[in-house]
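The other protein chains are all here in position, but one chain of the complex has been omitted.
Per-chain residue numbering starts at 1, and chain names A and B are given in the order in which the chains are listed.
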Amino acid sequence: MATKKMLYLNRRAPYGSVYALESLEVVLIGAAFEQDVSLAFIDDGVFQLLKGQNTTAVGMKNFSPTYKALGDYDVRKIYVEKESLEARGLSREDLLDLTYEDENEGYAEKDSIQVVSRTDMAGIIEQNDVVFSF
Amino acid sequence: MSVLHTVNKSPFERNGLESCLRYVKKGSSVLLIEDGVYGALAGSASSNAVKGAMANVTVYALEADVLARGIKGKLMDGVKLVDYAGFVDLVTKHDTTSAWL
Partner (left out) sequence: MKFAVLVSEGPYTHQASDTAYNFCKAALDGGHEIGRIFFYHDGVNNATRYTVPPQDDRNIQQRWSKLQQEHQLDMVVCIAAAQRRGIMDEKEAKRQGLDGNNIAPGFHISGLGQLIEAGIEADRLVVFGD
C-alpha cells in the first residue's frame, strides 16, 4: 500500500461535542496503517491538549491522558498554532507534555508538540495528500 | 500543492470561513457550500475578508445552496457559481480537499 501524508485537522474543543474524542479514536486506529501522519490543532482544537482536565463532575470520560500514548503509536508530529493559543490566553506551558522516543538517538525522549506560526501551519496543511477534518 | 477548501458555515455564526481564509495559499480555491454561501453576500461584515482573499484564490459558491437561500441577486462580484458536477470537477482539479467544519 502506498504511503500518504495524512493530516488530522482539529478545530473543536473537547466534551462540548464528540468530535475531539472520535477524532482521537481515528488517529489511534490509523496509526496501524503506517502512514506519514500529522496532527494539527488550531482554533478551539488547542483546548483538547490542555493540562488539568477533570471530568469527574460532568460524568464523562477524560480522554486527555490518551494523547500521551500517541508517541507509542509513532504519532510524532503534533502541530499547535501559536496564534490560536494566544487568542485564548494560553501558551505552551498550559499544554500536556507529549513525547516520543527517537530510535535514531538512543531512544531519547523528544517533544512531539511543535508550536508553529499561522504561516507555517498554512504550509503544513498544504503538504498533505489527505486531510481528515473533525 | 493546490487545496480546495470547503466552508459550510455562515460567517456570522461560526469562524470556519475566517479561519479558512487565514490558510489559503495562491493557487488554492475556496468553495462555499450549505450555510457557507452566506459568506458570498455583498456588502456584509465578511465581504472585505473574502474580497481580500480573492487576490490569491478563486472563491466559488454552490449554486443549489445559493438558490435555496434566496440570495442569488445579493452576491458579491467575482464569486463563481458551480453546480454539484462543478463541485466534483473542483475536487479533481485540486490536489487535496480540506473541509472547514
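In the analysis below, a contact is a pair of C-beta atoms (placed from the backbone, for glycine too) under 8 Å apart; a residue touches a chain by one contact, two chains touch by 3 or more.
As the structure is a prediction and not an experimental result, all values here were calculated from the model.
Q: Please pick, from A:22, A:72 or A:109, the residue that touches the omitted chain in the full complex.
A: Answering carefully, the residue with contact to the hidden chain is A:22.
Q: Write down which of B:1, B:75 or B:101 is the residue touching the left-out chain.
A: B:101
Q: Identify the residues of chain A touching the omitted chain, counting contacts across the whole complex.
A: Considering the whole complex, chain A reaches the absent chain at 1-2, 4, 6, 18-19, 22, 25-26, 29-30, 32-33, 35, 130-134.
Q: On chain B, where is the contact patch with the chain that was removed from view?
A: Touch with the absent chain occurs at residues 6, 8, 33-35, 62, 64, 83-85, 87-89, 91-92, 96-97, 99, 101.
The rule is short, and it goes like this: only the chains that are shown with their structure count from here on.
Q: Show me the residue ranges of chain B that touch chain A in the complex, using the header's touch definition.
A: Within the complex, chain B contacts chain A at residues 1, 3, 15, 19, 22-25, 28, 95-101.
Q: Tell me, which parts of chain A touch chain B in their complex?
A: Where chain A meets chain B, its residues are 9, 11, 42-43, 118, 121-123, 125-131, 133-134.
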